[in-house]
Every structure is written in structure tokens, then in C-alpha cells.
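The complex appears here minus one protein chain, its other protein chains still in place.
Labels A and B are assigned to the chains in the order they are written; within every chain, residues are numbered from 1.
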Amino acid sequence: MTAVTNIPADAPLPRRRSRVWQRLRGNPSALFGGALVGFFLLIAILAPILPLPGPAATDWNAIRKAPSVAHWLGTDELGRDVLSRMVWGAQASLLAGVVSVAIAMGIGIPLGVMAGYARGWTDAVISRVTEALLAAPFLILAIALAAFLGPSLTNAMIAIGLSAMPIFIRLARGQTLQVMTEDYMESARAVGLGHGVIIWRYIMPNIFPPLLVQATLAIATAIITEASLSFLGLGQQPPAPSWGSMLNTAKGFLEQAPWMALWPGVAIFLVVLGFNLLGDGLRDALDPKGS
Amino acid sequence: MLPKKILALAAALMVSASWVHAADLRIGLAEDPDVLDPDQSRTFVGRIVYASLCDKLVDITPALEITPMLATGWSWSDDGMALTMTLREGVTFHDGTPFNAEAVAYNINRSKTLEESRRKSEVASIESTTVVDEYTIQMNLSKPDATLIAQLADRAGMMVSPTAAAATGAEFGLAPVCSGPFSFKERVQQDRIVLEKFPAYWNADAINFDSVTFLPIVDGTVRLANLRAGDIDMLERLSATDVASVKADAALGLEQAVSLGYQGITVNVNNGDRANTPLGKDSRVRRALSLAIDREAMNQVVFDGVMAPGNQAFPPNSPWYDTAFPVPARDVEAAKALLAEAGAENITVEIQTSNDPVNQQLMQVIQAMAAEAGITINIVSKEFTTQLSEQTAGNYQGSQIGWSGRVDPDGNIHSFMTCEGGLNDSKYCNPEVDALLNAARTSNDLAARKVSYDAASAILAEDMPIIYLYHQTWLWALSNKVAGYTPYPDGMIRLQGVSLTE
Partner (left out) sequence: MLSFLGRRVLIAIPTVLLISVFVFALQKFLPGDPVLALAGEDRNPEMLAFLREKYRLNDPLYLQYFHWIGNALRGDLGISLRTQQPVLELIGQKLPVTVQLAVMALIFAVVIGIPAGVISAYKKGTWIDWLANIISLSGLSVPNFWLGIMLILLVSVKLGWLPASGYQPLTEDPLQSLRTMLMPAFVLGSGLAATLMRHTRSAMLGVLQSDYVRTARAKGLNERTVVLKHALRNALVPIVTVVTLLFGELLAGAVLTEQIFTIPGFGKLVVDAVFNRDYAVVQGIVLCTAIAFIAMNILADALYRILNPRMRDQ
């Protein structure tokens, strides 16, 4: 929802990787963000081998039990271990974040570059459509798309990806336009390089850094959106867990089992915070004006 | 100076809890009603509003007997082809139009002929009406219809003002005019419906409020929080899992009644290609699935034991329930044996359910239970609208869905189980069942009807196109200030005799 204001105003030129890395390392917030993201990535990957009960293993005798030694984070409405569901839910949330942004970038960047590179009618058409898509409320678009495709995690990812796509079109187009004014572009054209080569060798590397920053921040938004869709019943379907669908169930048991609503919320918060911190750090590190 | 003012305002904001308008009753509804025209409306929740807005020709008692309302008496002709009703005198509609036999004739005609009318099938058996005198109406039927009187105890029997209906036509629902204890004041969609006391109501003595406000609050937790905070005085459809905490709260009261409806799994037995599954083609598989389910445990896990487990179209406490087939206990071995007999061991079936948390929880419990008998269930969540479309189109194997229930037993079974039934989405068709259910709807002899329904229930227990699971219990939570509330199995809120004490 804040995507419009997240787009960096200027197009930084790529700097040498080692310096970027150095600056990133010197930024405690970014490191903290990276650690958060790394932690959740790790538990998502390790989920199958962690010594936990299955995320769908029910126990009729342990319905909505508060956190205890046997169940560190308590149990849910079917007596399933909340910790286990949290761990497996991390898979769904991270996957949703990464895949949907990959979809958005995969479609958005080529279109944006095309618009910026070809200009003229191509640009006009792509830009108008982008503008129209941006004017339609992001979440409503995602809800309608998810309802259209039918409730499932895959469809939620597609819906989020398509809804987030216009931002990448716009950003890629703007960056391309900027790069086109650079001197080296003129020389590249002067020596008669083909369009494909110019785009691949000169444009892509130069527009990549701001897109990377945007992608990191977009993953944060996508994770929240996936949770929102699951919360409305349009995301991950039972019995497979996702943090959003866990919250959807939990809201019916706020009084009896508040822990059911607490953990998934905290987890979403932390992982999104991680991506936001990382994105901020990346932006600072890539910023040519920074010292 | 300024900070002080701000502090005072803040304090006022926090402290000044809801001030109670002594004579306004505020009711939290679980959904927002649809259009407020008795002839066009189609939601359960809408009928709750009508209970205060629109009087009917007859009403029901909590024991489901028909009782006088706008009609003070009625009698059937010997051949069952004519119903004569004596009407209450001195009743007026909210706009001052007098209520009389002409008004009844107008209403029946409107239900039958208004293009948008959803009541056509309910009053289809009425061929014509005869105004005998100002307060006597005779309904002439095309065939005997035992269900008619129960229909007149519901929306088909709600009397709207002929003057208003003639003036507004299909848009009547934007400002409904009836003859109930309260008249329509205003409605803000998804927010509230406000009704005002109708001073000229024929039974005004039984009404103790100047106004009643219905507030749709979809989320069960939030609805209860509002009741606790005193922002509403009572709510309908309390979440089953909140029953314990309401009982423990000294400031709240709980009322309940087993509903007339049912919840179950409708199986596609003959509705297109997707019926070609072991579940759809072999009743033994359906019975095995039914046996694999521990209905009592399901009730405990999902509903804290509040609902009424069931296995027929009528709840076990209904006079129409066939006691020869009690709710079966779980029997995994018997289920496995049936599956083996049918040559359908380790099968996978797909069952669709709506994407709300309670239904999903229910299906997950059933999924876990069925797995132990060797039936793998894939749960497919759909939005409710999509679920209905798929079901009608036959694009499903099993569908977990329910029915809100009708006063007359016919309403719970006929359209679902007869070959041409309008709601028969499983496309189950058994001429024997058709004959029994058709006979039951034409006879006014209760004992004879019961024999027919029992015979049908016996066949259905064998064929099982719908695997009945449980019957919802209507749950109302009320502030202790609300006195005199009577729960009805139809889930309606009748305000006659209800009062607020301070």
C-alpha cells in the first residue's frame, strides 16, 4: 500500500559489489533485518527435519491448550501443535512473498523496459494500462483476483504477483528512461549493437539495483497481503498451515485461546520487519550519494 | 487551558460508556439481511427482522404448534381443497391501511404473481381466494396441501400493506410497511436497521420498547465483545465455543433451542460425470463414511458439545424423527467391512466446503476420522457462492452444506429427495421415495404423514444421498437486563413479552 512512496527518486549507478557489501555490513539495522530473514528462511527449510509433531497431526484430547512443556506455543482448535504449524507456516509465507514478487518482476520488468526503450505507442499503451492498474486499489484487486482464481495458496500468489506488477513496470520504465540518457548508451547505439544486446548488457545491469531494493520491500508487502488474503479465507487451505490462515481461525477463539492469534501475528511482524530493514539497508548501501 | 480541555475530552471518550436508551433494544445480528420485502427476501437473518416488523396470518409456538396471529381461527374443508380463515378485527397496517380479507387476498396474489416473488412455490397450491366477508377469507386449492398452513406461519403468511405495495411495487423492500409491533424507520446497509414502536399495534400491551435496532456484526467475537461492553442488549448465533464463557459471566444469560434445520454432506450420486465415484455410485461407501464419523466427538471438538448430532433430515427431538434409526455410534471396523464389500478400500474422495473457519474445522475433523477407516478426504474450500454454483452444476463429489429448516417436515426433505426437487443437487432419484414424500404432503392426517416419513427415512438411511451430521443449536446471549425472552426452534427473535429492567 505504501509502494508508491517507496520508489527511490533517483537512479543510482551500480557500484562495485565489495563496497556495497561493506556498507551493508556496517549497518546494524540491515544486519538485524538480514538475521531475521535468515532465521525464518532457515526454519522454513529445516521444517521437515525439526523434531516436531506433524503440522496436521490432530489430538482430540488437547484442544486449545495453553503453551506448556509438551506444546511450547500451545495447541490449536484441533489439538495440533502451534509451534509445528508456525514452522511449516513459515514455508507458506516466505514462498508466497518470494514467488509473488518473482511473478511481478518477471512480467513487470520486461514490460517496463520495453516501454522505456521503445517509447512511442508501446510506451503510451503500457503506461496507460499501468496507471489504470495502479489506480485500482491494490488489496481490492488482489481480493478480486484471488476470488476469481479460487481459494488456494498458488492462486493467492498469482493474484498478489499480478497486483504488484504495475509498480515494477513503472519503476523499470523510469529507470530505463534514465539510463537511456547516459552517454554510454549513445556510444553503444553508435557502434550499432542490437536491441537485445543493449538491453541485456547495458540496461539491465544498470536498472537492477533499484529494482532489487523495490523487490525486497515488495516481498514484505506480499507477505502481509498473503496473510490478509488467507485471513479472508482466500489463501492457504486447510489442513496446510499458513500464518494468515492460522490468524483467520484464531480470531474465533480470541477469548479462549489468545495464543493462537498471538504467535502468527508476531511471526508476520518479525519477518516483514526483517525484509523492510534489509531493503532499507540495501537502499542506503546502493545509494551513490551516501558517504 | 488547552491541554486540560483535551484531557477532559479524552477522559470523557474513555469513560462515558454506552448510555442506555431505556426503551431501545439493540440486537446484534450475525449477518446483514437482504432486501426487506417478505415476498422477495431469501435470508434467514431477514426473517429475524420480520418477526418484529411483519405479522403473519399464523405463528408457531415453541413446540411448533400453529397458533393464531392475524388469523384468529381456521378450518379445512372436508376434501382438503379449501382453507377458511377468520381474521382479527381492528388491525391496521403501519400506514393506516385497514387489515381485512381484501388485504389477505392482495397479499396472496402478490406472492403468486409479483415477478420477483420468491414465495411462488410456497403458495403454488392456492388457486384462488374468495373474500367471504370483511374478516373471512377462503383459499381455494388446486390439490390438498398439508404444508400450506406452515407456509402461512412464515414469509408467505406475512401481510404487507396493499397501499404501500401497490405504490412501490418491487421496491417495497426499501421502506417496508407491514402490521407488526414495530414499523420501519431507517436502514443503513451493513450497519443497522431501526424499527419504531407502532402505537396502534393490536397487541401493543405485550411490547415494552419504543424502538428496536438491529446491528449486523459478522464476527462472533466482536459481537460478544459488544454485548459485554453493553453496546448491544442481546445477540443471536453465539459461537458454540463461547457458550462456556457466557455461562460463566454473571452479567449475561444464555438461551438455546435446537434448530429445525440440518448440516450434512450432500453427495453427488447422479448429477453429471462427477457422480462416477465409489462414493457417488455405491451407497455402501456412503454408509461407511457415515460410520467412520464419530458425531459426538465431532460435536465436542468443534462445538464444545453444544450442537445436536443427527442422522436424519429432522433433529432427534422432532416428532418427525424416526426413532428406529438412532444416531449411529462410530464403528470403524464396520466401515472398513462395508468398504471391503464394495471393493473400495483406500479410496480418495473430494469434498467441498465453504471457506469459513468453522466449516473448515468441521471438515478437518471428519477428514481425520475418515482417514482411520481408509477414506482419504481432500478438502476443497470454495467461497459459498461458488460452492453453490458447483453443487447445482454437478461439479462436485461431496459438498458439506446445510439447510436452515422449515416448520413443516416437507420443507426439510421434499425438494432435496424427490427426483424433480428444486434443491436436489445430488440428483438422487427413487420413485418409492417420491411416492412416499408426495403422499405425505397432501394428507392432513399427522399419523398418516408420520408413517410416510418414517418409510422414507428408512430408505434414505440405506441410500444416503445426504450424510446428515448434526443439527445446529440456536444460541442467544442476552444481557441480564433483558427479561422474558423465549427461545424458538425457528431461531427467530419474538419481542412480545420481552422487557428491559434496570
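Basically, a residue touches a chain if its C-beta (ideal position, glycine included) is under 8 Å from a C-beta of that chain, and two chains touch if they have at least 3 such contacts.
Nothing here was measured: the structure is a model prediction, and the numbers come from that model.
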Inset, instruction - Can you pull out the displayed chains that the omitted chain is in contact with? - result: A, B
Legend entry - Selected residue (touches chain absent from view) among B:Asp59, B:Asp145, B:Glu383 or B:Asp463: B:Glu383
Legend entry - Residue among A:Leu133, A:Leu177, A:Leu212 or A:Ala240 touching the omitted chain: A:Leu133
Legend entry - Touch with the omitted chain, as defined above, among B:Pro38, B:Gly157 or B:Gly173: B:Gly173
Legend entry - Residue among B:Lys197, B:Arg228, B:Lys450 or B:Lys481 touching the omitted chain: B:Arg228
Legend entry - Option touching the unshown chain, where A:Leu78, A:Ala104, A:Ile203 or A:Ile224 are the choices: A:Ile224
Inset, instruction - For the chain that got dropped from the picture, name the residues of subunit B it touches. - result: 12-14, 16-18, 32, 34-35, 42-44, 115-116, 118, 120-121, 170-171, 173-174, 188-191, 215-219, 221-222, 225-226, 228-229, 231, 383-386, 388-389, 392, 403-404, 422-423
Inset, instruction - For the chain that got dropped from the picture, name the residues of subunit A it touches. - result: 1-2, 4-5, 29, 128-129, 131-133, 135-140, 143-145, 147-148, 150, 220, 224, 227-228, 231-232, 247, 251, 254-255, 258, 261-262, 264-265, 268-270, 272-273, 276-277, 280
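The rule we apply is simple: only the chains that are shown with their structure count from here on.
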Legend entry - For the subunit B and subunit A complex, residues of the former touching the latter: 219-221, 224, 239, 241-242, 244-245, 297, 300-302, 355-358, 360-361, 363-365, 367-368, 379-383, 386
Inset, instruction - Could you pull out which subunit A residues touch subunit B in their complex? - result: 58, 60, 63, 77-79, 147, 150-151, 233-234, 237-239, 248-249, 251-256
